[in-house]
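Only one structure is covered here, and it is reproduced in the block below.
With one protein chain withheld, the remaining protein chains of the complex are depicted in position.
To keep things simple, chains are lettered A and B as they appear, and every chain counts its residues starting from 1.
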Amino acid sequence: MSALLNQFLTEGRDFLEAIGAKLLELERASEPEQGPLMVELFRLVHTLKGNSGLFDIPEMTRVLHAAEDLMDAVRDGRVEFSRDLADHLLEAMDFVSLLIDEIAEASGDGQPPSTSGHAREAVRLGEALRGLMAESIQTPDAGDQPDAASASNGADSGSASETGGWLDDLPESVRDDLQNLLASGESLCRLLYRPEEECFFKGEDPFFQLTQLPEPIWRRVGAREDWPRLAELDAYRCVLEFELILSTDVETLIEHFRYVPDQVEIQPLSASMLDTSVSTATEPDSDESEPPPPWAGLSPEALESIRLALEAQREILTLGDSPAWLGGRLRAVGSTLAAILTSLGRDPATSGLGTALEAALATDSGTYLVRWLDHQTWPEAKPAAPEPVRAAIVTPAPSHPTTTASAPTAASTPDEAVNEPVKFGRRAEDQLANLRTLKVDQAKIDRLMNLIGEMVVAKNALPYLAARAEDLYGVRELSREIKTQYGVINRIAEEMQDAIMQVRMLPVSFVFQRFPRLVRDIAHKLGKEVRLIMEGESTEADKNIIESLADPLIHIVRNSLDHGLESPAERRAAGKPPEGRLTISARQESDRVLIEISDDGRGIDPDVIRRKAYEKGIIDEAALERLNDQEAVNLVFAAGFSTAEQISDLSGRGVGMDVVRNAIARVHGSIDLRSRVGEGTRLRLSLPLSMAVTNVMIIESAGQRFGVPMDAVAETVRVARRDIRVIKKRLTTVLRGRLVPLVALNDLLALDAPQLANDDDELAVLVVRIEKEYLGIIVDDCRETIDIILKPLAGFLGDLTGYSGSALLGDGSVLLILNPRELL
Amino acid sequence: MPIEVSDNQLVVRELLSVEDAESLLDWLIQHPRGRLDLTDCTHLHAANLQVLMAARPKIAAWPSRDALADWLRAALIQEDTTHVQDDSGG
């Protein structure tokens, strides 16, 4: 997708959201407030329309144009804002949003895909919006809307638009031709094209449009009104009217006329239409009582058996294999279909079945017979046949009062409904065409997630099995094979896991999108000027992660606005620009998502924090001395700490940064706070991309096994006992020229056992990294790393700090996972 | 670009553009019995088409391009009378 299109889509979504918000605001706003909102609303719609014009999306532009005109009228007071009007605008924006989604899902080459399938809906919405103007204005000269007015007038006038009559005008020979073409599986359409009067001034040449179509089977060129005397003729007011029957499908025509969808009527032809039209011609009041189908007398069982048999033949034809006996199979289907026709009281000889069968045999494929099946009229609904689907979605176009009147009776049977012009919109047909995207219940994804989790655990049993095969049964060969097999299963499980993760990925914009509004509102309330900068909104992470981010982020942003950024006066006094900057950015770094929230506000004064923490009894006097500035700043995360002089109604509510940190920690994220007095504050959240599977290293200590998350492990080393020194009462050693403090795990866990060394008197040390500090944990042994599904500890165990959870191992045992950060 | 060759016959070469419709109409008003030679005409803008339909001039030669000729015949020679007006031009 091109950067431009991408930008348009992203911005478009923002605009839509803003428009939606503005509309809702407008509804609640008092009269004096409404003015600026309307101006803003007009600007948004106007800009969005302008943007859409950069691309080939006439459906979107059409609706937005109508919305723009309407908002223009509202802004100028020509039309009164009402709930009804807001509803219409919201509906129109939903439509635009749908198009944006559709374009975002498709399009690989930088060009938006054709959205012409929505042409009718676009026309309908456009007309509805313009209709609101016409209604409210109450003036007959709707001078600025000539196209809408004339288009609907034009569609209403003229006898040819009435669906019943036009078939009778066809010469017998043409009708026969059409019958034959339909029987041979051609798709035929009738096209009625009434270019609008002003079309010449818009640079259109309707005649050229038509000559670009395939040669019509039948055509008629006429005029909407009687020709005047030549001297009075206005050559540039188009009154032409074209009627064609072409051998092409509906979609092609819709695409061809996508810029003038309101000026064409497109109707697929079916054999039954031509059949019934004969009787229509002789039976003047046939729309009251249509002729019974030939199978009217059949029993329900007979019809059911026919339905079953048809279904079976369709299934046979679409099998897709080509065995040696395919020819015989096709012919058997042929005789079965012929028998079905006879059962229905129809003559197989005139049905076109023979031609279709020959074509099928010639091509060694059931396709032609399937097409034939699709073009026939069968009792009741044929399952899985495209034509009836279309028939079912057809409703009379609103601009044809005559057809609407007869609709209740006509629409009750599918083959009659085919006679109505196709109407477009978000209907079954579109949904079928757009099935590339699935909407799946999250529960289903969660189930997949749980299953892959179990799979990961189950596969971990294989290395144990391999070890047992070798150690217990002494079958080395088998052990190796199991390991090989494990490798394969492991790879597949990993890919599967990855694939499922991908499904769950959401962009951070999901959370970010609410900030522009939030920041604006809060800043306004606080009398501050804030410019919000957002970056990396398309960065993705697991849905759970993204969702868990929402509340902490809002809290952080509120804090920043409330306590971080100064008032314009304060800023000026400090020599800063009056407008504060708040930056929210996201980016991916290996398997973490980093989110930074920074402001150029007053920053956090460590001395103030020290004093407050001491006052609140969070630290004692000794700590007051010992803490460096960074450590002091980090005290804001301590439970019960709140820096605000009084709890403000915005960020206060008794919720402190400790809550934020806990929320982030719950999804295995970390938070890092840096601040410089007078310059600003930066909070960095580091979160896993997904939270399903954790890679842990297994360690042994005091005869027990524990897991340590690999993301905390920097390295594992063996340190000779003699290289361990005691400095300031703490064990330390030098690793790669760096002094690393050491602690014994057994001490940390209060296990009454000395750490075991190996034969060379070396101790196993797990070096963990916490907030850029390195620390060595002495254990008895470091073992393999495995993937586990981390389950939080439940019940009273949940209160134990130092553990982040437990996991079930392949051999059925439970592994406790240590949380190094809290251990120390 | 239409080219007049005689008092009573207009030879149309290549394309009749939207601008040409006005002059075509004028010529047809001034030459009620004027004839058109469309042999070399490849396309005419719809505005010209409706001028021709309103004027119904004699066609001395149909376009050599079959597709165009078929369209013009459909527009100018209509057996069925849905929209043909006998009183036009008279």
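Here are some notes:
Rule of thumb we're sticking to: contacts are C-beta pairs under 8 Å (C-beta built on N, C-alpha and C of every residue); 3 or more make two chains touch, one makes a residue touch a chain.
Quick note on the criterion: contacts and distances are computed from a predicted model.
Per its UniProt entry, the chain excluded from the display bears the name "Response regulator", taken from "ABC transporter permease", "Response regulator", "ABC-2 type transport system ATP-binding protein" or "Beta-ketoacyl-[acyl-carrier-protein] synthase III".
Considering the intact complex, the chain excluded from display touches A. When you scan A:Gly345, A:Gly487, A:Pro578 or A:Pro754 for touch with the missing chain, the hit is A:Gly345. Set against the missing chain, the residues A:Glu301, A:Asp441, A:Glu477 or A:Glu621 yield one that touches it, A:Glu301. Interface note for the absent chain: among A:Glu215, A:Glu315 or A:Asp364, the touching residue is A:Glu315. Considering the whole complex, the residue from A:Thr336, A:Ser365, A:Asn544 or A:Thr583 that touches the absent chain is A:Thr336.
Against the chain not displayed here, chain A makes contact via residues 297-299, 301-302, 304-306, 308-309, 312-313, 315-316, 319, 321, 323-329, 331-336, 338-343, 345, 348.
Going forward, only the chains that are shown with their structure count from here on.
Averaged C-alpha coordinates give centres for chain A and chain B that are 55 Å from one another. Those residues of chain B whose C-beta lies close enough to touch chain A in the complex are 18, 21-22, 24-25, 28-29, 43-51, 53-55, 67-68, 70-71, 74-75, 78, 80, 82-83, 85, 88-89. Residues 159-160, 169, 195, 200, 205-208, 210-211, 215, 219-223, 226-231, 233, 235-236, 238-241 of chain A are the ones that touch chain B when the two sit in their complex.
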